[in-house]
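A single protein chain has been removed from this complex, and every other one stays in its place.
A, B and C label the chains in the order they appear, each numbered from 1.
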């Protein structure tokens, strides 16, 4: 039925499965990770075929996952590429793409008391195949804050502060080695201060002082991330977005831009 | 089929429709309102009946809405009671409840420059029937902020500030007249400062000064709302919850309690 | 402070306010509408300016809304363009864009019993200015269903059915007159059957028979919408996405494509 001619003959860009959750194990720089990512796997569909064989897409995912129990992949992008390679043998495509969206938890030390704290980041990894080449999109979502320099100036030192979230996305050839942790660092350093799950009084004072010494608009944070990412990562299409959850407004403020390195 | 005996004979507490969106028109104190609430309408189902006649529930909603075009209801709770009364003639029940969840937009003046600004609040209104009596639950969700008194003391005047959201819920007999706007006021006044969509520089300075003069933990905000609600509203079961979106942490902090008036 | 030179001198593509909720009144083809849309208003920011004057963006929105009480706009896109024109006098920009996202409720008649029913659709309207020209993006999100033709063939007439959601997006010059209701129609007709909030038994039988007479994959629905949109709307960039919430899987299936008319 899927191989029949469809009523409307039209090439489709992306057909497949989405919002699929499964277990993924990786081993990156000697550390083992377990993820339960949300996966989307799609391919292009020729105008002559009515439908994709969806079960073959799912099979490419589950067989790759099963294999992992003995042969652990190095990274989420390696998992993605393995799934695309396996899919190639099961289902014809000209273009295909797989994305995995999950949380990455990184242990940190608090700035003054040196206690262990676990920090979580949203990560999104996409691998795509087209025209004989593999490319990838890497994205991290990191929480921080903004501290209004305008109010600080106007009041002689007081201001409004709020939580902000920044997204850094890099699009680059598959073989360009990029560490998600380095991407997180680029973002964290662009905020007035980094943030932690655990803060003892001494740490909290340190952070508050740092925020007041370093007031930043949402525009400053976005520009700082762009600047750091351009210096750190080669051959990338860079996209940055910061949203600040204003403490004096019901709405948010946003600063977004893109560039290349 | 719905009136057949079910395989498992068990009374069900709440059966009906949920996440239904429609148009509702009201006229409260001379001002006309249009809402597109999310509606849930449920009734109890006897162990002898396999299913509710769901289309009669939807009909009770749509017929009441149609009628509104000529006969405008005074409030969301009046709409809810009208639907329950209409349902009674279509479908037997011992207990029934209807809830409407929507946004309420209230025009305000900015504190210093006196400009018009539109502020939005989440509201939830439920009317329930049981044992011959109608009761209602009214809930407002209001944005504001918290300003840490502990950090302010430790640093000699600096602190972290963040957006916070408080919920005030009242459960009371249907005939107890309560204005949603009064509920919003109780919450807004408990924050270090109220917030606005529009703020010119003069207004912003005023708000920042007010926040620093009035530092509050999430616990202070919740207690302030409880205190104000108990004084303002009679014969109510009161529930309050505040969540503060910490600017120095990835997680939120919460303070929740309930009492009676 | 906003007009100071920033530390990192970088042009920003989009700076502004987002997730702002307010009241909007329109009058389209003689019918009055009230919306409480979620608004995003952004402009480009030159590398020489540290920040946008955010309050001027909000003012452009609130002043346009206030004016509406006497001078009602014809459509959401007209509201958007009015806000961009007003902003131009308050804040310099080369490019600016405003989007309004809301629910549109349309009264319908049920297919067999002819009862009135209210159907809701997600709509998104964006107006953008760049290079001396205004363009717009119109988007509707419509619920329907998919009915698997493959399972129907394999079982001799039985199949799995599920809710599906399709998105149709058109990008076109501002002056190209397009009715959101016509966009909704294009999508609804591409499903195995349209759906209703209210269905009496006779209506329900009609819909079930229609679904079985008209089985469609998610790919069929997407192709049907593309075909209808291309015939109906001129000079548009067309984007279509359908997601089917499979009743036999935990995940969803997706078919997405774009074209031009």
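In this text, contacts are C-beta pairs under 8 Å (C-beta built on N, C-alpha and C of every residue); 3 or more make two chains touch, one makes a residue touch a chain.
Since the model is a prediction, treat every value here as computed from it, not as a measurement.
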item: Omitted-chain contact residue, chosen from C:115, C:216 or C:251; value: C:251
item: Per the touch definition above, residue among B:59, B:101 or B:220 touching the missing chain; value: B:220
item: Residues of chain A (touch criterion as defined above) contacting the omitted chain; value: 20-23, 34, 36, 55, 58-59, 62, 65-66, 103, 105, 115-118, 120, 197-201, 204
item: Residues in chain B touching the chain absent from view; value: 1-2, 6-8, 10-21, 40, 42, 45, 50-52, 54, 58, 149-150, 153, 217-220, 222-224, 226-227, 243, 250-259
item: Footprint left on chain C by the chain that the document does not show; value: 119-120, 143, 145, 150-151, 154-155, 158-163, 193, 195-197, 199, 201, 204-205, 207-209, 211-212, 245-251
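Everything below uses one rule, namely that only the chains that are shown with their structure count from here on.
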item: Chain occupying the middle, per Cα centroid; value: C
item: Between chain A and chain B, centroid-to-centroid distance (C-alpha), Å; value: 35
item: CA centroid of chain B to CA centroid of chain C, Å; value: 28
item: Sites on chain A at which at least two other chains make contact; value: 150, 250-251
